[in-house]
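Here the structure comes first, spelled out in structure tokens, and everything after it is commentary.
Of the protein chains in this complex, one is absent; all others appear in place.
The block that comes next holds chain A.
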Amino acid sequence: MRFVDEFRDPELADRLFSEIARVAERIGRTRTRPVTVMEVCGGHTHTIFRYALESRMPENVEFAHGPGCPVCVLPMGRIDDAIAIARRPEVIFTTFGDAMRVPGAQGTLLQARAAGADVRMVYSPLDALALARANPERQVVFFALGFETTAPSTALTVLRAAAEGIGNFSIMCQHITIIPTLRALLSQDDFRVDGFIGPGHVSMVIGTRPYDFIASEFHRPLVVAGFEPLDILQSLLMVLRQVDACTARIENQYARVVYADGNPAAMAAIDRVYETRPACEWRGLGTIAGSGLSLRPAWRAFDAEQRFAVIPHHVADPGACRCGDVLTGRIRPTQCPAFGTSCTPDCPSGALMVSSEGACAAYYQYQGQKGAA
């Protein structure tokens, strides 16, 4: 495939692997602790496992798999809220595919569908809006998930629904933002991550400037990265060179897509439609101030939770799972007591086992149940 295979060239990869090994070796001369680099985005986690990049890392370089998979950080209570809406007979509940398998306390949306709820998979919020146009006697609800990557398309869909006067369309808003969560992670005393591979798609919208505090306040390097294996390797090398030089800057490896100022039109759409939630719950991480979006008062008519008077469920994360410790890089997935026993891709109890972008599911799928045991 043109414009893809170029970023998967084995010879270039070999050169990057050797350069990574060289810089890692130099770093190892003056420090005993391994260098831990967190890839924030679930898409990066997926690439790292799919291309088995970890299997060729020097011993003193480790990946920590961060909280950037929007499906993985869905709290159980929110799934229960979604199911409560989906069960209403007048509702067609639409969602991205991989959210259908996420378990709440009341089961999954797939199970709700089997029990009679009209749950449908869509590829875009505009598909949901088209369903609303085609089914004027039904209420079509879109489960609006994701970071700044997907928030603009939901926003534009709401604006279009308003402009067309489509009254039977609403969204259940679960959009979240990465910056407050990175700040919360960095503020923890025992957060051991030395540098970040920054999210590509989110940065395409927000740009690179919002990360500046990571360098200026927390003295960690961050490199915004693309999603191909060479992107990840090059970005890792850029982070390691900064660690080696004891510098902390925000760099952009994904300049073919990401601009420093992001996408102003998308940001304007976000700003027009949403406001910041005072607090937002993340599965595995707890409640983080200012990390979620909700519809502004002007658009509340499109808020499914208000329309159907949903009483929010609050469900504690399953006790045996240590998703939070995995998300913050404190343990590896295989060190969690539930991994591969009470928590598997067929029957996930922890969030990170749910989506193929989740670190635990990726470990399980690509290294095998017994992989690192």
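Assume contacts are C-beta pairs under 8 Å (C-beta built on N, C-alpha and C of every residue); 3 or more make two chains touch, one makes a residue touch a chain; residues count from 1.
The rule we apply is simple: contacts and distances are computed from a predicted model.
Asker: Which protein name, taken from UniProt, belongs to the chain you can't see among "Hydrogenase expression/formation protein HypE", "Na+/H+ antiporter subunit C", "Phosphoribosylformylglycinamidine synthase subunit PurQ" or "FecR domain-containing protein"?
Answerer: For the chain not displayed, UniProt's protein name is "Hydrogenase expression/formation protein HypE".
Asker: Looking beyond the chains shown, say which of A:Ala52, A:Ala115, A:Ala134 or A:Ala265 touches the absent one.
Answerer: Going through A:Ala52, A:Ala115, A:Ala134 or A:Ala265 one by one, A:Ala52 is the residue touching the chain not shown.
Asker: With the missing chain put back, one of A:Ile27, A:Ile85 or A:Ala99 would touch it. Which one?
Answerer: Here the residue in touch with the unshown chain is A:Ala99.
Asker: Of the residues in chain A, which ones touch the absent chain?
Answerer: 1, 4, 8, 10, 13-14, 17, 43, 46, 49-53, 55-56, 70-71, 96-101, 121-123, 127, 145-146, 149-150, 201, 229, 345-346, 355-357, 364-368, 370-371
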